[in-house]
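All protein chains of the complex are present and in place, except for one that has been dropped.
So, subunit A:
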């Protein structure tokens, strides 16, 4: 049992392939309460999307190996029957996908897709469901919803489509809402509107919200807690304040350094993280991040031999790093933070 609304414990999702075992998610744990928002941040291939699909039971069928526990409102989902998880999908937990153009069926009207989602879990007439769809479209800020309900997805603009997608996800008042890169496919101006909308709706619905993104700016707007993933593992987990004010992992520093900010000089270069994300088949030995880490030499040779543990550094702030705590703080205070704020 778990007293938390969502409690993920040591979740592992592995995919056997011809080239070897892909460890997409490798021992991930986190918690989330109703009305709170968790941001899961990481590069492509860090396992963040697979995590969310795993919670919904949508990780690719028979081939995936999943272990660990997912407790949702007192129920364990990993060991539950697929049929039981299906009944929860869309109702108790739902998902907003990245690219609404490809995530909505091109042959059905927006309204039909919302009505369908609503009627799976609610025994109502088409007429009632249609009224509900119109209400939802209005609520997510689509003008003339009674007319637009009969439009096809391709007749919507990108931002409107994402709003419709959100309306679809909200159709059954889900208690857990997972948004996978909800703003990535949108214009910057529209991004802000969608984020505002999600914040308002979350307040209204009192749902637990997981935002999955590679964009720290997005999580900064919305999140209470932030989980930074790298190579299928959590490498830093704490409150938004911890992550933005007192980050302790070199990878998080890298993410912060590569985030464009308006308060910097235009001539100043971003600080990209060198190299590319690790292969999830041949994860580097020791700390998965060490080949890209600038401070790898200061770990006393442990970086490429030992996998660091995720340990608490202070009040719920967890970090997976070989560097001694004092040294991490010193590096942040003297080398990283001044650079980020130099402008």
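Rule of thumb we're sticking to: contacts are C-beta pairs under 8 Å (C-beta built on N, C-alpha and C of every residue); 3 or more make two chains touch, one makes a residue touch a chain; residues count from 1.
The rule we apply is simple: contacts and distances are computed from a predicted model.
Missing chain, UniProt protein name: "ABC transporter permease", from among "Glycosyl transferase family 2", "ABC transporter permease", "Phenylalanine--tRNA ligase beta subunit" or "Tetratricopeptide repeat protein". The residue from A:56, A:195 or A:209 that touches the chain not shown here is A:56. Of the listed positions A:94, A:191, A:299 or A:313, the one in contact with the omitted chain in the full complex is A:94. The chain that is not drawn here is touched, among residues A:80, A:120 or A:294, by A:120. Contacts to the hidden chain, counted on subunit A, fall at residues 53, 56, 58, 86-91, 94-95, 97, 99, 102-109, 116-117, 120-121, 152, 154, 168.
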